[in-house]
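For this depiction, one protein chain was excluded, whereas all remaining protein chains were kept in their positions.
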Amino acid sequence: MSAVEAKNKLSSLKEDPGNDVKLKIYALFKQATHGPCDTPKPGMLDFINKAKWDSWKSLGSMTQEEARQRYCDLIGSLVAAEGGAAAQAPARSSAGGRTYDSLLVSTQDDITTIVLNRPAKKNAITTQMYEEIIEALQHAARDHSVVTVFTGAGDFYCSGNDLSNFTKIPEGGAEQMAKAGGELLRRYVKAFIDFPKPLVAVVNGPAVGISVTVMGMFDLVYATESATFHTPFSQLGQSPEGCSSYTFPRIMGLGKANEMLLFNKKLTAFQACQLGLVTEVFPDSSFHAEVWSRLKNYAKLPPNSLALSKQLIRSVEKERLHAVNDAEVDRLIERWMSDECFNAVMSFFQAKAKL
Amino acid sequence: MSAVEAKNKLSSLKEDPGNDVKLKIYALFKQATHGPCDTPKPGMLDFINKAKWDSWKSLGSMTQEEARQRYCDLIGSLVAAEGGAAAQAPARSSAGGRTYDSLLVSTQDDITTIVLNRPAKKNAITTQMYEEIIEALQHAARDHSVVTVFTGAGDFYCSGNDLSNFTKIPEGGAEQMAKAGGELLRRYVKAFIDFPKPLVAVVNGPAVGISVTVMGMFDLVYATESATFHTPFSQLGQSPEGCSSYTFPRIMGLGKANEMLLFNKKLTAFQACQLGLVTEVFPDSSFHAEVWSRLKNYAKLPPNSLALSKQLIRSVEKERLHAVNDAEVDRLIERWMSDECFNAVMSFFQAKAKL
Partner (left out) sequence: MSAVEAKNKLSSLKEDPGNDVKLKIYALFKQATHGPCDTPKPGMLDFINKAKWDSWKSLGSMTQEEARQRYCDLIGSLVAAEGGAAAQAPARSSAGGRTYDSLLVSTQDDITTIVLNRPAKKNAITTQMYEEIIEALQHAARDHSVVTVFTGAGDFYCSGNDLSNFTKIPEGGAEQMAKAGGELLRRYVKAFIDFPKPLVAVVNGPAVGISVTVMGMFDLVYATESATFHTPFSQLGQSPEGCSSYTFPRIMGLGKANEMLLFNKKLTAFQACQLGLVTEVFPDSSFHAEVWSRLKNYAKLPPNSLALSKQLIRSVEKERLHAVNDAEVDRLIERWMSDECFNAVMSFFQAKAKL
């Protein structure tokens, strides 16, 4: 488990792990980021700092690398003990004979709809869901539908990457995990680049991270007015994906793209529409009625003409999008293995996990 | 004559061709799209359906390909009988010793103005006009004017491609006609890509199809407030041209471009301006006065500086624009020969030509 995952797992813990564990977390954090304890011992009456100092000191000359690994393992075991994402009893859905654990996929009125179906987790995307979405897109590409729709169950569109994904730490450790995560990401984004039919995002609520960054490759993005758009990468020492490093500056200009991608600015649906990330905003009350009535009409148009026109438009950018995807994934793998990312993530939650 | 042309010709017929002809049209349509008649004979008292069934049945085992060809020939002959576009007595205009049948071309105040001059046909562009516009652009590129203006006579800017163009069906049939049409389109769009001076669209009214799609290559687009912008391709089983598959997503973002190019959305002048397709909108009442006063001032600027600056800006995109033009034309040729396009066109007008 990487530091990023550790952070997310810790954030997602429902129960307080108790002071002993927190002291251990603190100690490993200090050892991993500063090395062996070298500060003066706090006074006898400064109980909390004394306890923290003792815990750090107890790690002796443990290497930073080992501290980091133990830190991640500790967080991982806490999450595992709670049962994590796997504890859910997911709804099951089948389309074309295929059954999905985390998606609802159906075809009606010549429209194939892919619904992210983890509403209790704000539709955060697990490793399994990445794979299922790739599969669902590949299936929709070949079925007889005219238009494909992407949306979320419940109040959220998607809260982005669910880092409780990687519960089994591979033997290769952080590096192998970063590379495996990178490869999955690469294939996921590729599925959007190569999708051969009109693809529509029906953004029913807040959208975060990778659910936002791939939007530049949707052919239409319809949003309900209470939807929001947020890509907080730099805060956690990471970097943009989903081809957003290319599509966002194209869509909204370099400055506005940087406010989102570098400086963590969250947009309302109306702001996102004004900047071109969203095609049209609808009132919450009539969102579904208006959007679906429109999509049904679109799906009646000649299917080959739509698909071939979409492919024609995409073809101009396709080679570049693949190159951008590769560059983004490479940078992100490197980020995931960096001290800065590790420290940013730990500092972020350490501020929240104070004794 | 292709199916698309057949449709347009039928729409443009001023006189009802009579029931016998309509029955023949119906029969050929069914034979071309469904094959030989295989439905039960309607009852004796169902006069209309009986007549239609009889007509269809009478075609026996005629192949779908032959039915399609005869269908096109029939429509073509009807149009030819009416005299078609050729019956017009066009105004004639000369510029630099060159006389045009369908354009008014003149040079004044260092501005060469090309006026589409078929107001009775909403300035729809015939084959002859394509050739004349190419020639007029080539001439303007070499003359001593500083700025070139493109506009329409009467209330329309341009209603797009006039498919009554191809009155002589070549021996090669639909395929040869599609290829010839494609080559003409390729050369037409090329003339805009390569034009070496500032080129201004003065959009005096509704603009449709190819008159809209090439706008992304104009250096300025000034529109009167009642102008509209419409590119209904998918409705007739076709695909975008004029480099719009590249320029429109660049100008207005992918979603807004798709609403126009894939989903047939018509824009007002203000909408088109907000999206960047139009540079500025003027009140109808003062449109010509304001625009021409401005253009006259522009034309006083150092000509080489303007031309070389325009070429500098274009040079970054030129190679790509040529590649996009080629890809669009290839796709369109394929579309024109497709069953989907043929059927979309026939279904479209068949709904209008009911007995």
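We call the chains A and B, going by the order they appear; numbering starts again at 1 in every chain.
The criterion applied here is as follows: contacts are C-beta pairs under 8 Å (C-beta built on N, C-alpha and C of every residue); 3 or more make two chains touch, one makes a residue touch a chain.
All values derive from a computational prediction rather than experimental measurement.
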| item | value |
| --- | --- |
| Residue in contact with the excluded chain [from B:I48, B:A120, B:A289 or B:I313] | B:I313 |
| Candidates B:C37, B:C158, B:A178 or B:V278 - the one touching the absent chain | B:V278 |
| Hidden-chain contact residue, picked from the options A:R68, A:R250 or A:K310 | A:R250 |
| Residue of A:K41, A:K300 or A:R320 in touch with the missing chain, whole complex considered | A:R320 |
| For subunit B, residues in touch with the removed chain | 198, 216-221, 250-251, 276-280, 298, 301-306, 308-310, 312-313, 315-316 |
| Missing-partner contacts on subunit A, residue numbers | 233-240, 245-246, 249-250, 252-259, 261-264, 320, 324, 327-328, 331, 334-335, 338, 340-341, 344 |
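Note that only the chains that are shown with their structure count from here on.
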| item | value |
| --- | --- |
| Chain centre separation in whole Å, for subunit B relative to subunit A (CA means) | 45 |
